[in-house]
Structure formats: C-alpha cells, structure tokens
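Omission of a single protein chain aside, the complex is shown with its protein chains in their original locations.
Each chain gets a letter, A and B, in the order it is written, and its residues are counted from 1.
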Amino acid sequence: MASHHPVASAEIAVDSRKLGVWVFLASEVIFFASLIVSYLVLHNRVTSGPTAHEALTLTIPTINTMILLTSSVAMVLALAHLRDGNRRASIAWLLTTAWLGICFLILKAVEYSQHLHEGLTPSVNVFGSAYYTVTGFHAAHVAVGVIWILSVALGLRRRLSPQNDVLVETVGLYWHFVDLVWVAIFMVVYLLR
Amino acid sequence: MASSAVALPRVYEERGLLSWLTTVDHKRIGILYILGAGFFALIGGLEALFIRTQLAVPNNQVLVGEAYNQVLTMHGTTMVFLVVMPVLAGLGNYVVPLMIGARDMAYPRLNAFGVWMFLLGGLFLNLSFLLGGAPDAGWFGYAPLTAKTFSKGTGIDFWILGLQLLGISSITSSINFVSTILLLRAPGLTLNRLPLFAWTTLVTAFLILFAMPSISAALFLLFLDRHLGTHFFNPAAGGDPLLWQHLFWFFGHPEVYIMILPAMGIVSEVLPVFSRKPLFGYTAVAYSSVAIGFIGFTVWAHHMFAVGLPDVVNAFFSAASMLVAVPTAIKVFNWIATIWGGAVRYRTPFLFAAAFVALFVIGGLSGLFLAAVPVDWQVTDTYFVVAHFHYTLFGGSMFAIVAGIYYWFPKITGRFLDERLGRLHFALQFIGFNLTFFPMHFLGLMGMPRRIYTYAPGLGWESLNLLATIGAFILALGFVVFFANIARSLVAGERAPDDPWDGHTLEWLTSSPPPPYNFARIPVVHSRRPAWDRKYTGNPHARPVAEIAGENDRQEGEDAPEKPIHLPAPSIWPLVIAAGLTVFALGLVTHWLFIPIGILLFAVGLARWATQPLFPEAASHS
Partner (left out) sequence: MARIRGAARGWARWGAVGLLIPGVWLTGCAAQSPSILAPVSPKGRAEAELFWFIFLITAGVFVLVETLLLYAVLRFRARDPHTVPPQIHGNNALEISWTTATALGLAVIFAMTWRTMAATSAPPADAMPVKVTGHQWWWEFEYPTLGITTANELVIPVGRPVRLTVTSADVIHSFWVPQLGGKMDAIPGRENTLWLQADVEGVYHGQCAELCGVSHANMRLRVRVVSDADFQRWVEAQRAPAAQPVEPLAQQGYQVFMSKACVGCHTINGTPAQGKVGPNLTHVGSRTTIAAGLLENTPENLARWLDNPPAIKPGSLMPRLGLTPEEIQALVAYLSSLK
C-alpha cells in the first residue's frame, strides 16, 4: 500500500501523509496560540474567587511535564526500533508511550478534582474559564493521541514494517507536538502564575 | 488520446446515486462542491432579495426586527461560507489536479469527507430556520450580543456549530490542496511554472490553515460561555468582548483574501487565454499573491478602528491595510498589460474577467477610505462598507467565479454554455450589480448605517434605496438566465472539443470531460504554458504549428514505461464520518439522544476508513 502512496516527483520529496500531518499541526499552532493568548489576556482580570497564584501548585504539573517528555523519548524509540525491523520492540514502546499519556491524563484529573474541591470551577471566574479551557483542550489532544497510538500499536500492528514506518512517524509527529504545547502551557500557565 | 502502451486502470462504477455518495474522484467532488454552492446561492440570493425588498421604501413592514436580523445574518454567512468558499474549493478541486498533471488529489477520501462536511454543515446551518430560528447577530457574531443573556434561542448555537463543521471541511480541503500542489505536480512543472490558479489556491490553502483555527477557538470559547457559564466575553466578570473581535478578525480579514485570491487566479488564467498572450509579469502576479497572503494577517484591526484602540495601534493597522494595495495594484496593472497588445476574443468568460478587473478596482479604491482611520470613523458600519465589500466580493470574486464557470464548463461537461444567453447574463449582472451597489456608497456617506431593517423618511435615503432594490432584482434576473443557461446547455449545449479556447494549461490536453484517471500518460512540462507551446512553437512570433492538442502530446520523457495506474477505491466512510459529526452537533443543540448516535457513526466510520485500503487492487497485487 505504501509504495502506491503518492510520493513527490517534483522538487519536494516527502511522503504526502507526513506532509499532511505537518501542515495540520501548523494549523493547530494557531489554534493553541489563540487559546493561550486568550488566557494571557484574561487570567489576571479576576473579580472574585481564586486567582492563578492562589489556585495553582507546581507538584502535579511538574511530574506531568516529566511524564510527557519521557513519553516523547519512548515514541522516538518506537520509531527507531521499527526502522531497525524490530516490530515487537516498537509496539512495546508505543504502548509505553500510550501508558505515559494515560498517566498524564490521570494526574490531570487528580489536579482538576483538587481545583474543584478548592472552589475553582470553569464558571467561578475568568481565570477558571481560561485555565480549564486551555488545559482541557490540551488534555483532549492527549486523549486523541493515546487513542491514535493504541490503534496503530494494536489495530494496525500487522501493517507496521520498516517500509511503512510512516504510520508511526505521523502519530509521533502529533505526539511530539502535543508535548511541545504542554511545555508552552506549563510555562505560561504555571511558571508565570 | 490514450496511447496503446498504457494499461488503463480499472474504472469504478460511474452510474447511480451510490457512485456519487462513495466517490473519491476529485472531479466528481468538485462538481458536488459547485452544485452545493449553487444550491446555497439560491437561498442566499433569496435572502438578499428579501433584504432589498424590506429596504426599498422607508418604514416598510416586509421583514421586521428579529426576522430581518436572521435573514441578514444568514445571507452573510451563506454567501461567505456556503457559496464563495465552496465554489472556489469546487473549481480548485476539479481544475487544479488537471492543471498540474495529477491523477487526483493527494488524499482522495479526505477530499470526499471535505465535500460532505460542507454540504451537511450547510444544511445544518439552514436547519436553524426550521428549528427555532436562525442566528441573528450578524456574520461576525459580536459578543456579547451572542451571549446567552441576549440571544436565548438556539440560533447562535446552530451558527457556532455550523461554522465549526464548515471549518473542519475547509481545513481538510486545505491540507489536501497544499499536499497536492506541492507533491503531485507533473514532471517539469516547477513552482515557477505553476499556473496562477494553482498558485492562488495554494496561498489560499495556507491562509485557511492559519486563519480558521482562530475563529474555531473563538467559537469554542463562545459555546463554553453559553453553555458552561465561562466568562470569556462577559465584561461583568472580567471577560472581554474585544477578545472576540480580535480572534474573529484575525480570521475574518484573511478570510476576505481567501475569497478573492483564487478568484484573481481564475482571472489570471482567463485573460491570457482570451488575449492569446502569456500573463504579463507572471512572477510579479504570483509573488504579489503571496505578499497579499502575508500582509493579510497584519491588518485585522482595521475592522476595529472605532472600538477605542490607541492611535498608534490604529495607525499601524492603517498603514498595513494600505500596504495591501501595493500587491493588488501590481496585479491590476499586469492584467491590463496582459490584454494590451493581445488578440482579444469577446467570449463570455473574457467579459466577466474584464468586468472583474473594472469592478474590483472600485472595491480596492473604496477600501483606501476605510483604511484611513478618520474617514473610517465616519464610514465604518455604514452602507459605504456594504458597497465596498460587495464590489470586492461580488464585483470581484463572484464575477471571476462566473468567468471560471463559463471557462471550464466545456471541460467539465463536454459542452459549451450558450454564448448569447451568456452575453444577456453578463449585461443583466453587470448593470444590476452596479445599480444595486454603487448607490450604497452614497447612502453610507449620507449617514445610513448598515444592518438597520428600517429607516425614517426625510433623510434623503429613499430614492437611492429604491434604486438599489431595482438593481437587485435585475441582478437576480441575471442569475435566472445563468441557471437557465446551465440547465439548457447540459442537455442541448453545443459540443465542445478538448481544447475549446486554445488554452494554455494542462487541463486542455485531456478529453472533455476528462477520464477518471485524467491523463493516460502524465504530460511532461517544459514551460509555463505547456498546452500552448505544444500548439505553437517557441519562435518569437509564435507561428502556429500543425499539430492539434492530444496528437502531439508525447514529448521527451513521456516514452518512459509507465507504472500501472491505480484509481482509489470508492468509499462510503467519509460520508459516514461527516454525518456522524453533523448528528453529534445536532445533538448538542436539540436532543441529547443524537449525541451517542453521532459518536457511533463517527467512530465506526473512522475505524472502517483506517482499515480499508485506498488501492485495494494494488494491495492485492503486493
């Protein structure tokens, strides 16, 4: 199948699916930029209820940052092993990546429940609105990534081969992007609080 | 024209409803886009006539208050998202792969998904009329008028979700255009030889990719404000209505170029062909498109000069907006220089393309008044603005689109559109258009704000409004002639040869209509006008040589053994996924039961899409 997929004949030689994911991610940059800018504009305009400084702690987000960065390494290893022809190892690393993504989501849920317990809800004030929206959209992207990784690692595992590494490479691109977005959120939302 | 050395591919079923519902052929998808846009144009046009009827005389009672605001909002939303954008996507879909010598778009199934998403999204948006009232806050949906406090019904929700669905369609089709144009060009077709319509489609795709996410984010925030009680646009709780405007116009202004650039591309194809000359200043025209694209992202706040931004900010956006006039002027001068010294044939496509230049100039010049901040303080939100953007988007985009349809109709159908009806259509549209929109400049200067459903007598606005209304009906008559021409020509139009206009670009090298695989052999390109150069040798006076297109299409490099052609298999799953998203959206606005149904359709569709091979034939070989 891969060999029939359109590959450039002109100046640009890149698998069309890879280019498609790149282009899509470029578009996603603007989406998250819009959300983050909205957060920056609004988060200090709290009229009542907890502020960013009061509500946010660093423990869970720091662990979560470690988790996602580790997961990116796992994703790199998954691709490397596939290219070496070691499909089993590749799948194992893919599953590791997905598992780390799930850990991130569980910790994020724990963090949310702490916030809710302390009275920070999306509707309590404008910081709450912006905070839940930015981190929520990121978490949704992590969830989509986990599903995508699992479907590649389990659903499409027979198709994985060094010649068809694009299946892993594309989901890898996405996963690294979601990581980078988290790093940006970590800095803007947590470190600059 | 198929050469015997080539093994022609298996062609999938081409008849019946199912073949259309499952098609992944870029040409059929292009036709679906165009037909869909034509259908929505009827609705949007009727809405325009209602608006003009209400405004014909002061204190009229045809369409009052709420109803007027709904029709007004849907007219704008429809024309932008359901007519101009999709018809350009449709022409792009049909023509660009042919122009660049590709067999299809880069992602045929994603392409099918894009058209279904557009059609279903458009129906979803219009469904609001039947389910409790259409959106009524203008096409730009300024907060906090769109907040739950001020818009209690579901109209705004239909608008939010409808635009999200249409946004998904635009994003996917743009990814497809980028990959197709960058990766699937015929051998020798460098970017420096790319036809202008492909160039502008490429730039437009990037504009959509970078502009659409901004409104998509804004729409999400608005939806959360309305349904989760967040405060993004709620000033009472620290939210900011201006945030909406910034996010909207960061999308909204590039959107204007999204609608005009491909139209400029069409004109840049039509004028040279009917002047029998190459496009004057190809490089200047191509790069000015890129420049317009870039500058287009730095001008958004010129829609916001009256919101109270600091003078320095206003001045920056004023300067940037004026800067756009430079690449635009470059194009206009190059178009005129293209006609200059040519052998001009007054066929209908040329008439519309030349009128495009004439009218777009007016829209561009009136734009300068709006870029000059102090004048804008006076004329913004008046009928002057309505006149301005109709000159760019109707006099501009729509005239070019009509030119494109007359131009490519013979390629698409194998028949000409009738020339006499075409001229009648042109006369009616040109006169009707100017009669409708030219007086609006004066109305704006005379103090008539836009978006008002009524006005008092005695302000000097009566006669011009009546004139505009008469013009609107003449304009509508023009479109009746147009649709009649299409209907008649489909059945009984004069048969068109493969290369009816003595064309310049690759699409004229294949048959009319083209076979599903477009070209039996992919042509090799040596210049910017591959089709022309096969007919006329490269000597400076360009004497014609004997060969006709097709007979001489095997040039150097084309004798290499071809790989077997495989056509992508039809698939129903793009439609299922699009339906899933639409049903899901419906569930969010109406009954929750639709939500699980939508999710189920989406999940099943996605799973089946992912596991169904694109080229089953090829897969079974390997």
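The rule is short, and it goes like this: a residue touches a chain if its C-beta (ideal position, glycine included) is under 8 Å from a C-beta of that chain, and two chains touch if they have at least 3 such contacts.
These numbers come from a predicted model, not from an experiment.
Taking every chain of the complex into account, the chain not shown here touches B.
Here one chain is not drawn; of B:35, B:344, B:484 or B:572, the residue touching it is B:344.
Touching the missing chain, out of B:11, B:42, B:228 or B:326, is residue B:326.
Here the missing chain is touched by one residue of B:11, B:228, B:365 or B:603, and it is B:365.
The hidden chain makes contact, of the residues B:206, B:280, B:416 or B:517, with B:280. Contact with the undisplayed chain is limited, among B:33, B:430 or B:453, to B:453. Interface note for the absent chain: among B:240, B:255, B:418 or B:507, the touching residue is B:240.
Looking at chain B, the residues touching the absent chain are 64-66, 69, 136-138, 142, 144-145, 149-150, 235-236, 239-242, 275-278, 280-284, 306-308, 311, 314-315, 318-319, 322-323, 325-326, 329-330, 332-334, 336-337, 339-346, 354, 357-358, 361-362, 365-366, 368-369, 371-382, 442, 445-447, 449-456, 458-461, 536, 540-544.
Here is the rule we use: only the chains that are shown with their structure count from here on.
Measuring from the averaged C-alpha position of chain A to that of chain B gives a distance of 33 Å. Residues of chain A that touch chain B in their complex: 1, 3-12, 14, 16-17, 19-20, 23-24, 26-31, 34-35, 38, 41-42, 45-47, 122-123, 125-126, 128-130, 132-133, 137, 151, 155-156. Considering their complex, residues 106-107, 110, 171, 174-176, 178-179, 182-187, 189-191, 209-214, 216-218, 220-221, 224-225, 228-232, 234, 237-240, 243, 247, 250, 566, 607, 610-611, 613-615, 618-619, 622 of chain B touch chain A.
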